[in-house]
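Quick notes on the structure that follows.
Yeah, one chain of the complex is gone here, protein chain that is, but the others are all in their spots.
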Amino acid sequence: MPYRIDELAEKLGATFEGDGSITIAGAAEPQAAGADDLALAMSPTYAAHLAEGQAKAAVVWPGADWQALGLKAAVFAPRGRLAMAGLTALLDPGPGMEAGIHPSAIIDPTAEVADGVAIGPFSIIGARVRVAAGVQIGAQVSVGPDSVLGADTTVHDGVRIGRRVRIGARVIIQPNAVLGADGLSFVTASPAYVEVSRQTLGLGEVTVPEDATWHRIHSLGGVEIADDVEIGACTTIDSGTIRATRIGRGTKLDNLIHIAHNVVVGEDCLFAAQVGIAGSSVVGDRVVAGGKVGISDNITIGNDVVLGGASVILSSVPTGRVMLGYPATKMDVQLESYKALRRLPRVLKKLAGGKAAD
Amino acid sequence: MPYRIDELAEKLGATFEGDGSITIAGAAEPQAAGADDLALAMSPTYAAHLAEGQAKAAVVWPGADWQALGLKAAVFAPRGRLAMAGLTALLDPGPGMEAGIHPSAIIDPTAEVADGVAIGPFSIIGARVRVAAGVQIGAQVSVGPDSVLGADTTVHDGVRIGRRVRIGARVIIQPNAVLGADGLSFVTASPAYVEVSRQTLGLGEVTVPEDATWHRIHSLGGVEIADDVEIGACTTIDSGTIRATRIGRGTKLDNLIHIAHNVVVGEDCLFAAQVGIAGSSVVGDRVVAGGKVGISDNITIGNDVVLGGASVILSSVPTGRVMLGYPATKMDVQLESYKALRRLPRVLKKLAGGKAAD
Partner (left out) sequence: MPYRIDELAEKLGATFEGDGSITIAGAAEPQAAGADDLALAMSPTYAAHLAEGQAKAAVVWPGADWQALGLKAAVFAPRGRLAMAGLTALLDPGPGMEAGIHPSAIIDPTAEVADGVAIGPFSIIGARVRVAAGVQIGAQVSVGPDSVLGADTTVHDGVRIGRRVRIGARVIIQPNAVLGADGLSFVTASPAYVEVSRQTLGLGEVTVPEDATWHRIHSLGGVEIADDVEIGACTTIDSGTIRATRIGRGTKLDNLIHIAHNVVVGEDCLFAAQVGIAGSSVVGDRVVAGGKVGISDNITIGNDVVLGGASVILSSVPTGRVMLGYPATKMDVQLESYKALRRLPRVLKKLAGGKAAD
């Protein structure tokens, strides 16, 4: 899919200068760019490497002196990563799934599959499943009874979709993700020590119940994934108990994330890898969580909250707050505590010395 | 599976009041309940929403004035979540795996498969595997040579069971879990810097071994899973080196958990998602770990220990202790330290001010 620079600029909604007839076939970092690559030089730091490569054209920052950089043409990107979004979308050949249902796929006779849907080898579509137009399902996927896949949704290889999982339109699910597994929901007949110790903070006596058997609370509620959600590789979203576990429109989840039963996540959230949200917690809209963030069960995170990488959230967080740490506090408070903690050993030494001097 | 209220109460071992002939077909939160749903109103907070739904019958707390709540019948649950366990078990239609061996499944001729076992499409049963009566294996599962599945065990889609994995009865394994992969066990020919630095706490010189190659210690011991264990989606339990890695009877593991080679976990433990246990550690009975807990290698956790969410356990923990933090300490000590740390910046400022005033 080669593009002329003038054509590319138009598609990106960007301006260009220089020879618009130059044709590019791909994109590359400046030092690695071949003669038919568009170099990505959105800042002077990157542009410094242009001479090491062979690019004739580059994406540069507004105001860049592209001729001095040795270029024959330049596309201007006021917001570099946004230009990257447009550019990589143009260059992406797509997942390359073949149209039609592979003869090895097993489709339950009660399933309703729209015309033209792609279903890959060895995939399995269960009873009463509905698959809308434009859906692409890879290889070795299984979709359980009564689940729904909305229009233009893409399901990559090895994904497991359980019972009663309702997925919206234009959703993308990366390989080996699991939606609709049973939640970890168990109860002992009489109070377990973990329940008792919450009250006593572990200062009471250890109590061992006569019968320590964990009784299973079954997961009947399924999962609901709204439109335009993306779900990462090996991410797991468990079925709700009675009502569905829910992910809101436009939310993007990275790899190896755990969303427990009954959790409700809002719209346009962005969660990095290995985030975990415990049972029944509610997360607002536009919440951004760094990698490895943990959110405790049965709490509420407001809209527009930002959770720094590896933060552990043990209680509810109001709208707009920026949090960090374990346990997480407001970021500025946390940073102040860190600084104080680093000084502490010296201060204590001094205090002890002062005392000794008394 | 509709139930009459009187019949349901009997099955749950609970009492009821009102019209026992009312029939319910499902369960729902009070506000979402239809006319044939049993509302879950185990506390006044939930019961307050009954008027928003259409339930005629509900599960309520002992002593609740069910008539004042507008109900025609009430089931009394002294322990709400225990009632949920019984109720959801009754309402669960089950994983819906078809009986019999799917014609696309590949069963090694030396495998012994009991009559009536369910084995789903594209699943593979290896050499000398034994599959007991009542086992249900989903789609696209693989079971390696010399493994054993006990009676009534359920293995969901995409699960990988390696060589020499012995699984007990009534075990449930969620999708895409991996049992019996090779452990991370490597050694360099001469001591690596990581070994040296343990002694020096990183204060010695950096030593680079002439040959930094990591030599693999192979995993020959397999895995043993006792009866009534549950294993979450994408959870990994590695093979032991010489003897098996072991999970004790009745223990429940959530999603994305890592159990390293040679670990021994006791009975009736409950681990939330993303817990990780490093090589050769031993965990007692009835240990409860919150999400993201990490347990270091070669340590011992006693019986009835409670590990708060995201705790990192760097040394052995005696019986019955309630732990929190990184590094984890007794919970009350940790909470005291947190409080002191929050006060510290002000205290240091005051101390500095006092000094300045000198």
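We just call them A and B in the order they show up, numbering each chain from 1.
Quick note on the criterion: a contact is a pair of C-beta atoms (placed from the backbone, for glycine too) under 8 Å apart; a residue touches a chain by one contact, two chains touch by 3 or more.
Treat the numbers as computed from the prediction; the structure is a model and nothing was measured.
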{"item": "Option touching the unshown chain, where B:Ala35, B:Ile106 or B:Ala133 are the choices", "value": "B:Ile106"}
{"item": "Option from A:Ala127, A:Ala151, A:Val196 or A:Val322 whose C-beta touches the chain left out", "value": "A:Val322"}
{"item": "Among B:Leu256, B:Ala272, B:Ala289 or B:Met323, the residue in touch with the chain that has been omitted", "value": "B:Leu256"}
{"item": "Hidden partner chain, touching residue among B:Leu82, B:Val148 or B:Cys234", "value": "B:Cys234"}
{"item": "Omitted-chain contact residue, chosen from B:Ala48, B:Ala133 or B:Val347", "value": "B:Val347"}
{"item": "Residues from subunit A at the interface with the omitted partner, ascending", "value": "26-29, 32, 40, 79, 81-82, 84-86, 88-89, 91-92, 95-96, 104, 120-122, 138-140, 156-158, 172, 174-176, 228, 230, 232-234, 250, 252, 254-256, 267-268, 270, 272-274, 285-286, 288, 290-292, 303-304, 306, 309-310, 319-323, 325-326, 330-332, 335, 338, 341-342, 344-345, 348, 351"}
{"item": "Absent-chain interface as seen on subunit B, which is shown", "value": "106, 122, 124, 126-127, 140, 142, 144-145, 158, 160, 162-163, 176, 178, 181-182, 184-187, 189-190, 192-194, 197, 201-203, 206, 208, 212-220, 234, 236, 238, 241-243, 256, 258, 260, 274, 276, 278, 292, 294, 296, 312, 314, 326-327, 329, 333, 336-337, 339-341, 343-344, 347"}
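What we mean here is this: only the chains that are shown with their structure count from here on.
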{"item": "Inter-chain centre distance, subunit A versus subunit B - centres from mean C-alpha coordinates, in Å", "value": "23"}
